[in-house]
Each structure stands twice: as structure tokens, then as C-alpha cells.
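Written out below as C-alpha cells is the structure these notes cover.
Omission of a single protein chain aside, the complex is shown with its protein chains in their original locations.
A and B are the chain letters, set down in written order, and residue numbers restart from 1 in every chain.
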Amino acid sequence: MPDGKSKITRRRFLKKMAQSAAIIAIPGLPPGTTMGEILQWNFKEMTPEEKREAVERLERRYREQFKKDVTVKTTPAREDVLFGYALNIKKCIGCRRCVYACMKENNQSRDPQIQWIRVLEFEDGTMNLEESEHYYKPEEVPEKGHYYMPVQCQQCENPPCVKVCPVQATWKEPDGIIVVDYNWCIGCRFCISACPYWARRFNWGVPHIPADELNTSTHYLGNRPRMKGVVEKCTFCIQRTREKGGRYPACLEACPVGARKFGNLLDPNSEIRKVIEKKRVFRLKEELNTEPKFFYFMD
Amino acid sequence: MKLIDFVIGFVKLALKGSPRYYAWIGALLVLMLLGAYTYIYQWMNGLILTGMRDQVSWGFYIANFTFLVGVAAAAVMIVIPAYIYNYKLFKEITIIGELLAASAIIMVLTFVVADLGRPDRFLHLMPFVGTPNFPRSILTWDVIVLNGYLILNIIIPGYVLYKAFNGEKLNRKYFLPIVFLSIPWAISIHTVTAFLYGGLGARPFWNTAVMAPRFLASAFTAGPALIIIVAQVIRKYTNFDIKDRAIFKLSEIVAIAMVVNLFLFGSEIYTIMYSATSHMASLKYLFVGLHENTKLVAWTWLSLIMDITAFILLLYPKTRKNFKTLTLACILAFLGVWIEKGMGLVIPGFIPTPLGEVWEYWPTFPEAVISLAVWALGFFVYTIILKVAISIETGEFRKQLCMEECETEAKSQEH
Partner (left out) sequence: MDSKRNSMITDKTKKTKTAKTGTMEGFIFILILSSIVLSLVSGIVYAKSDLTSGSHGSDGDTENIIDGKSSGTTGNGETDRWFDRVDEWTDYRTEEPIYYPCSRCHDRMETNTTVRTLKDAHITVDLKHGGGILWCLQCHNADDRDTFILYNGKAVGFDNPSRLCGKCHGQIYRDWKDGIHGKRTGSWEDDGEKNVFQCIKCHNPHDPAFKPIEPEAPPDEPAKSPTVGELPILVFLGIVIFLGLVLFAVRR
């Protein structure tokens, strides 16, 4: 670990540079990028002041880019909260409303298209992933003789993606959400190789969201607009779930059949705990010991 | 200062050469410029310019990276006999191997940078100015060992050449430990690179213990094969003396390494196919295709045929000691391993995806141009440093320099 002294001088130097609001017009970087943004530190180790400055810079840049007022929150994890999710695959009809609600809520690029949730269609009688259909397009769902299983980041307690990131740009927050600092990620995509659930997405091109579809209520580690060359994924709608009065994730609220359940695993009275206690739950690829906090059940 | 003189002399010699030398360097520069031009597009548009997508998130760049780490490690195949077993025959040619290692590592690092989504943030990898995930991330280990290996393979031949340039003897007290360090270090670069793949439980095609031994075996096939070819080029165009026996000894190493490589590959195939779990999908993709996706099938069989042919040619002394067939065998071995440890290793790890989707990858034209440019960069660097090194070793360097200095001295004496 770097000794305290060099950390202080490095910090002071970077601080001076970071305060420079000079806009660096480097081609290839988003317009409005400042020297401060380029030099900012890993969010995991930022002081509250650095976080505030980072948020200011981002809000300024987003205002220029989208001509809209975007708020970037840095709401920390709550004490005694560990989020869990459960999905009823008996109820899911494969309508994909969750996929598109997530796209809208979390500002996913429309072109090239990024979708954090992937819904798999299986034939009754098997859960062999290699026989799953991802691009099903029947007139109506659910198709007879089939069932559906949406997959998104499983927010593992033992995440292989966090293990392999060479720069610690992705980590597990105290409330169990695995997050990415989009300004720290170097885009090596080792985490995508390491994820057993194909849950992470990469910004292969410059992401595009029409300004009128932008969700302006964002979180630094969640749904703020991203840039090319960085990895992103489901964050259990960190911008909604961490707020006071904690809201459900967007996918849950979009589901027309109430197949999705969410709550605090540490609260014995929560809906998610009731699901785990009263229903037969399972997790994907449990033998990999990733300990996902995303459960599937049937009732 | 002596060191500065050496560096200036080095640069001078690099810039001076025969028309043939300029033509070759010029040719490589053309390719490198094309690559730089294309890379600007990749930087501006993002990696969407390549054929990679979320389904297959590593492609041609990483395939070449993986293969070249092996080539870099191969220098140790000459260093071990030369320094540990005092095999005099190899002592003369260690410099060729070490300089190849340095050039290969430069290619390796360039391929990694070309593949990064945000190469402008590479400082995040460094200690003190970044937050490297040491020791948990095996990729951080890879950054450390690769850069360390580059430094070792600059220091070791650099020191030798520096001393030769000044006509001094090597200080073996400090030199030998560093050379001995480079041996396990060379093994480590390829082991760590193999661990990048082998440690991922999400990718059953890679999650096998035989990854590291396979990498080493193929490294010791491809690297010495290239060195044999380079040695023949050196013999043709310079005064540097390389004995036939040294080349034949190297070819024996290639033969043995190739058969070990084939055996380990065969062992993998048996383990996967006999148990016949769903994990055989990736191997099926390579050999027969999966769901009508067959782009790599011909390449896989071709590489297998090349490997086996190379082995047979190297097995029999008649063909091994005939330089025409020897060169053919080396080319076949090099290309065979390039396919098998390049695309043949990286792509099937992603097909099918962890959710069972089968989506096929093929490099795009810009991707190929940039990759070609990186190879050109490697050969560019290798040609230059090899040229200088050989000139020093054969004594030509000092003669040349003396010619200039002696001229000026003579002139000044006249006045």
C-alpha cells in the first residue's frame, strides 16, 4: 500500500489539477470533458469532497451534452441492508417489459443497443442453457410448452468479476450491489470473460440516448450516462433502491404479472425473505460458488 | 559518459545501413503507418470497429497477444542450456533469443493497448497513480510479469552489448543472477497468461489445469521455430557465425516441444469428448462447427495438420537436417501454433456464451490492419536491435565508429 506521505502529495497535486475546470477538447472523449474528470481518482477511495467535485463536473458535462438538468447522486449504502431479488419463473410470461423498462430507467444506449436483462425461453422439461432461445418473437407470449427466465446481474456475494478487475473499477458495495466506476474502468473486458451469467455489457461504440428519453435522476455508480469503452450492468436500480423510502427496481414495477420480488435479505419480514422461506428457490450455476443474491422460484 | 556514447552509437548504427535494410525497414513502416491511421478510427469510434461484441468480447487482438507471450517466453529455451548447462553452442545465440523476447513483449503490450476500451486510462494500472488489484487480479500479475520481463530482456542483452561495445568483460557477479532470474520469469509470463484463462470458472473450455502446460509446450515450439528462421536470415545477410549444430539442436527442441503440445491437446480432447458433458460444445465448434457456425473448422484442422506435419519433418534426421525441409517445418509449426493458441484458444471460450447463445466472431478489416501493423512493429524493433547487436558482436560496430572517429582524428592531425 502506498505510504501516507506520497498519497498526500499525490493527492494535493491531483487536487490542483482536478480543480482546473479547463475543458480538454481531446477528440474521442465526450465533449465537455475537463482535466479534472480525466485526473479524478477511483470512486471507492475518494474523499467526500472529491466525490462532490466529481458530481459537479459530471452534472455540468451532462447539462451541456443533453441540454437537460441531470442530478448525479452518490447516496451510500444503508446500514443493515443487503438486497436480494427473486423471480417467479412459473409466472413469467416472457413479455420483455422488464427489459425495456430497465433500458429507459437506466439510460442504456439505444444505438448500439445495450440491454442489461436477457430473457431466455426454454421448452418445458429442460433448463439446458444451450437449448435456450434468446431471440424468440412469437405473436403472443407465453408460447405453449415453453417457459421463460430473465437473467441479469446476479449481484453475487462471491463475484468473479470483482476478483479479476485489474484496476478495482468494480467492487461489492456494503448493501451487496456490485457496482462499476465508469470513470475508472479501462475497458479490458476481463470481467465480461469472468462472469458466468453473461450479465455485463460493454460500450463498444459511443453510446446514444435521445435526450428526450433520458432519465435525469441518476446515481454515480448506477444509471448516469456512460461513455465508450467502459463496462456496465444491472445495479438493482441503485438510484431508486437506496433512496429514502427505497423504491423497487424498474424491472419489478414493469412486470405485468408480478413475477419479480425484491427487498432486504437482512429483514426477516421482507417479501424476499418470505419467498426464500416459503417457496422452493434455486440459483443459477450454484456449483460455481458465486453465491448470487438473485433467486429463482416457482409456486 | 560511456553509457551515453553507447546509446548514441546505437542510434547511429540503427540509422545507417544497406539499401536492403532501408527497404525492409521502410516496408515495415508502411504497415505501421497504416495501422496508426486505422487505430485513430478505432479510438474515435470505439471497439465497435472490430468484430467483437458482448457475446465474444475478446478476439483477434487477444489471440495474437496470447500467442506472442509464448514466443517471448521461448528465449528461455536457449538461455537454460547456455547458462545452466554451460552449453557453449547456445551461448553465442542467446542474444538472438533475448532480443526476440524483447520485441515479442513489445508486440504483446501493444496488442493489449490496442484491445483496451480506454487505453487513455492505463495509468490506473500502475501503483501510486492508480489502484492495481494486486494480488487478487491475475491480470495485474500479468502486467507486472510482462513489464518485468521486458525490462529483463532489455537489461541483459543491453548489458552484454554495452560491455562488448567497450571491449570489456562482463561482471558475472551481478550479471549471472539476473540471467538466472530471467529463467523462472520467462516461465512465469506464460504461466500467468495461462492462468488468466484457466482461473475462470465461467468458461469451462478454459477452466482446466492443462492450460499452463499447453501454453508452455506451444511456446517452446513456436519460439525456437522462429529463431531457427531468423538464424538462417542472419547467416545469409551478416557475418555473424551460427553453427549448423546450434540450429539442429534448436530443431530438436522444437520437435520435442511439438509432440508434448500435441499430446496435451490430445489429452484435452479425450477428457472433453469422453465425458461428453455440455462443455464439449466449444470443442465441437472448433472441429465440426456449432449450429451451422463453421468459420473456424477449416482453420482448426489445418493447424492440426500443420502441427503433425511439422513434427514428422522434425522427427526424422533426414528432413530435420535438410535446411529446406527444416525451414518448412518451422514455418508450419509457427503458423500451426499461431492458429491453435491464437484464435483456436480464445474464440471457443466464448462460444457458446455462458447463457448458451451461439454467436460467431470474425475479425473485421480494420482489426486485421491494426494487428498486421503491430506485427510489423515487432519485426521493426527486432530488426533494428538485432542489426545493432550483431554489428557489435562481430566487431563491425566499433570498426564503423572507429572509421568515423579515426577520420576526424586524422583530419585534426593534419591541421
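As a working rule, a residue touches a chain if its C-beta (ideal position, glycine included) is under 8 Å from a C-beta of that chain, and two chains touch if they have at least 3 such contacts.
Just so you know, these numbers come straight off a predicted model, no measurement behind them.
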Absent-chain contact - pick from B:7, B:23 or B:126: B:23
Residue, one of A:70, A:95 or A:231, that touches the chain absent here: A:95
For chain A, residues in touch with the removed chain: 90, 93-97, 99-100, 111-113, 115, 118, 134-142, 144, 204-205, 241, 245-248, 252-253, 255-258, 261-264, 267, 269-271, 274-275, 278-279, 299
Residues of chain B in contact with the chain not shown: 18-21, 23-24, 26-27, 30-31, 33-34, 37-38, 41, 45, 48-51, 53-55, 359, 364-366, 369
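The rule we apply is simple: only the chains that are shown with their structure count from here on.
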Averaged-CA centre spacing for the pair chain B and chain A, given as whole angstrom: 38
Chain B residues within the chain A interface of the complex: 43-48, 50, 52-55, 57-58, 112, 115-122, 124-125, 127-133, 136-140, 143, 196, 199-203, 278, 281, 349-350, 352-358
Chain A residues touching chain B - in the complex, by the definition given at the top: 2, 6, 10, 27-29, 38, 42, 44-45, 112, 118, 120, 128-132, 134, 151, 160, 163-169, 184-190, 192-198, 200-206, 228-231, 285, 288-289
